[in-house]
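Heads up, one of the protein chains got dropped from this complex, but the rest are sitting where they should.
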Amino acid sequence: MRKHPVVQLLLIGAIGTAIGLPIALAIPWFPAQAATQAHRIDTLYHVLLIVSVPIFVGVLSVVLYSVWKFRMKPGEEGKDGPPIHGNTRLEVVWTAAPAILIVALCTYAYTVLHANEVTKPGERTVNVIGEQFAWYFTYPSSPGKSVVTQQLYLPKGQPVVFKIHSRDVIHEFFVPAFRLQLAAVPGITTTLRATPDRLGVYSVVCNQLCGNGHATMRATVHVLTPAAFQAWLAKQPVQPSPGYSFSSTGGGAPAPAPAPAPSGKAGNGSATAAAGKAIFTGSGGCGACHTLADAGTTGAVGPNLGIRLVPDAKKRGLPLAAFINESITKPNAFIAPGYPAGVMPQTFGQTLTATQIQSLVAYLASVTK
Amino acid sequence: MLIKLRAPGWYRAALFDVIGFAFAFGLVVLIRTLMHEHPVLDGYAITTVALIAVPLFFLVGLGVADYWFYWAAGKRTRPEDHSAHGARTWRDYFRVNTDHKVIGIQYVVTSFFFLLIGGLLAMLMRAELAQPGMQFVTPEQYNGLFSVHASLLIFLFVIPVFAGLANFVLPLMIGAPDMAFPRLNALSFWLLPIAGLMMLASFLAPGGSFASGWTAYAPLSTSLPLGQTFFTLAVQFAGASSIATALNFLVTIITMRAPGMSFFRMPLLVWANFSTSLLVVIATPFIAASQFFVLLDRALGFQFFNAFVGAGKNGNVIMYQHVFWFYSHPAVYIMMLPGFGIISEVLAVKARKPIFGYRMMAFSLLAIVVLGFTVWAHHMFVSGMAPWIRIPMMVTTAIIAIPTGIKVFSWLATLWRGVLRLDTPMLFALGFLTMFTLGGISGVMLAMIPFDIHVSATYFIVAHIHYVLFGGSLFTIFAGVYYWFPKMTGRMFDDRLGKLHFWLTFIFFNITFGPMHLIGIQGMPRRVADYAQQFATWNLIISLASFGLGLSTLVFLYNMVASWRGGPRAAANPWRALTLEWQVSSPPPIFNFDAVPTVVGGPYEYGVPGAVHGIFKSPAEARPTGTIATSPTPE
Partner (left out) sequence: MEASAISHAEHHGPPPAHRSSRVEAPLLGMLLFIISEVMIFGAFFTAYFFIRVVNHNPWPAPGTTLPEAVAGVNTAILLSSSLTLHWSLVSVKSGNRFGLKAGIASTFLLGLTFLFVQINEYVHIGFAPYQSAQASIFYGLTGLHGAHVFIGLCLLLMVTIRAFRGHYSPESHRGMEVPGIYWHFVDIMWVVVYTTVYVL
């Protein structure tokens, strides 16, 4: 029964670890694992837990044991502890042991990092473009031409390299299911590698504060079988690749400035509207924030254009087309009731060409009547 | 009335505010007229200039610079009549005062005022986050809430409250009659409320308060409405205050120690503030510069952060983060090292044992200072910077855990076989030990790049920072405030309420911030007003607990106010401590000491029979103060 305090303490620490460690490991920490990178990161975290729990339990044990054993008892008001000033051997141990542990952990972390980021054969390049407050993804097909979408589609098992860009402020491309994120930085291209290995639909999140619509800057990633992916890709319209900058001078961007939309012939309303639809879902990025049944978009930052445009145009007292035009170029001129001002970027008047805006107006007017 | 307007004080300060605004208005109109800018009246420009000019005019009006003007003009400077020394009534706390004890209390009370406001903003955020979807605030208001919350608590609470506590006790501890530059000390203090009120005033700006987080990453911060300018300038005032205080501490510690007080006889709080001040003096100019860049981009159209000027002319966005974090990572230690000092004082006294491994404790502080400058880019693992920089930053970040570990282990060894007084300061010290260890461990996890790539900017980070800044820094602040409360006010606090405060804080703190680790790893981003349904349950629990945490502060407030007004009188040395500040009356006499004491031993010789740290030279007090130290106190 009368054991040495250090033995008692070690016993308490061991019991605490034996209880704490299984609990820490049993907690369902992570969301679904959908990339090979995720497996390695989850294992790393569990190793870190196995190292950390005994350390924390140890500190806690010393504190609780001291409180239990060494607290001042009645009659000890004038008593002092023994004047122990230090113990060189102990101090060397608790300097060296963490140092060894840290070297080991850093080495392990480095190998994980290397395995996750190494170039793999057969990588497919997907461009990720962030802008306030939408993501879109382009799949290069031929020089200057791409498939542009607002939802990310990836084939299972094929390594993919994301080339990430931003058109305005810093965004962060974050796929929790892949355990990966990287900033979209204006002016530079950042590179992120992932190998999806689980079918399903996962979320893409902007993880860098980018303005008022930051919380809703979301998209989804669909991991498909390679065959399904090819079928999906083949169905998508090919468009001119969008630019990576919103600059009016444009010269600094790594890719050409926003190209004009496929030109609608004068008087050919349906072709113009079709071009407008492509802009709506593609390079314009409208669908990220606006729901529109015809375009199949479900954004919820701004009003549902399918049902709100006509009544709001009446409130504003403008013809529908004029109202749509004003709302694109001067979004704050009329704010739909229940929505905050200043969320919609006010730069579309400069970033979209006049033809593009015409197409958008024609399209929106045609689908909201 | 005219005399009141001429003499330093609030009337003249108010007058000078008006003059300052008129000056700003006139300057902008004049320059815009000369430069043919239209319109000549520009609200943004006038506000920006006024935000610089009005505070400076206010300071002059209040009287912080009167003496300097006399000196500069070569007039005969009035002999120091010590009228600006010491506080006789509560009104003296609202005047320019050069007494380090008055300034210390001004600092502490002001920063606690901002703690309450910052906490209140957190409550509003948690109310919004209690359910998914938007209930109480708009997204831009929410962005403003967390930005002001973090900025106030970092720049107006944690950093200055440590400066305040040290201002009060540090000169006493080293046997100095005051700080080295008392008038600069007063200026440092008065810069603070200016910075805080400026941040709060941003809520009134058109477009709402600044909403780019406390990190204010460019180019978001260069494109936001006027409120952002308030942050940019408020940080300048807070930073100037920080630098001036740090410089003052360094000079005081180096040149004004009592005879016999060698560096290795200094209490660890002095060591901690020495290290912190080094960090402040070296690092703080970087955040000043980062905000200068943003200000120049915003106000004068500079292109530091515009990546789209044109080929060969582009600014660099990532540069902001390097400059910002070169300050803001050391700032983490600026917000922690003084707390380490407080814990060393409290643990040694309350465990009645010498600090275990005193020299290693001092050296590990210096090691943290040096290493603190080599780890800034670990905040940028996913920022898109050159990937190779991540590897050395991971290693240095992990290495910094070694000196920190030495400190934790030494504190534990100090507890071992002591005689532990489990009163309020000690409970907060022990709470700090456990919670800070947790925060430190998650810090080492975050150093591991692959894991950081997943949890960067998620709620895991929110959990980590609150475990080190709330469970770490704030617990040490509470420990320090309770520990020195008798010395500062001359009254004892209510220990039972103090213990209640500790337990409420400790429990609600863990329920609030513990689950954030989990939802962070599951992928909930920080700085969002709305979130996915899957996080709803945890967020509701967190919000409810955070309200409990907010309410627990009321217990603290009541205890402090009631005890200050009517608590039992405190003895000179209620804790039987050896350090010098406890060897004078509570509160200390106006000039601290009749004669400067002589230091004859280490500061923590508890358990050594007859040990004395300092003796008073003057004949009346030439007997060892150890007799005070061992006599039982009336309480």
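As written, the chains take the letters A and B, and residue 1 is the first residue of each chain.
In the analysis below, a contact is a pair of C-beta atoms (placed from the backbone, for glycine too) under 8 Å apart; a residue touches a chain by one contact, two chains touch by 3 or more.
As the structure is a prediction and not an experimental result, all values here were calculated from the model.
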item	value
Which displayed chains the unshown chain touches	B
Of B:Lys313, B:Arg359 or B:Arg496, the one touching the omitted chain in the full complex	B:Lys313
Given B:Ala13, B:Ala180, B:Val375 or B:Leu446, the one touching the chain that is not displayed	B:Ala180
Omitted-chain contact residue, chosen from B:Arg12, B:Arg126, B:His149 or B:His322	B:His322
Absent-chain contact - pick from B:Gly43, B:Pro589 or B:Gly610	B:Pro589
Residues from chain B at the interface with the omitted partner, ascending	71-74, 80, 82, 175-178, 180-181, 243, 247-248, 250-251, 254-259, 261, 281-286, 288-290, 292-293, 296-297, 300-304, 306, 309-310, 312-316, 318-319, 322-323, 326, 571-572, 584-585, 588-596, 620-621, 627-628, 631
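Quick note on the criterion: only the chains that are shown with their structure count from here on.
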item	value
Distance from the mean Cα position of chain B to that of chain A, given in whole angstrom	33
Partner chain A, residues of chain B touching it in the complex	138-140, 142-143, 207, 211-213, 217, 219-220, 223-225, 307-318, 351-354, 356-360, 382-384, 387, 390-391, 394-395, 398-399, 401-402, 405-406, 408-410, 412-413, 415-422, 430, 433-434, 437-438, 441, 444-445, 447-451, 453-454, 456-458, 518, 521-523, 525, 527-532, 605-608, 611, 630, 632
Parts of chain A lying in touch with chain B, wherever the complex brings them together	5, 27, 29-31, 37, 40-41, 44-45, 48, 52, 55-56, 59-60, 62-63, 66-67, 70-72, 76-87, 90-91, 94-95, 98-99, 102, 105-106, 109-110, 112-113, 116-117, 164, 168-170, 172, 174, 176-177, 179-188, 190, 203, 205-216, 245-247, 249-253, 340, 342-343
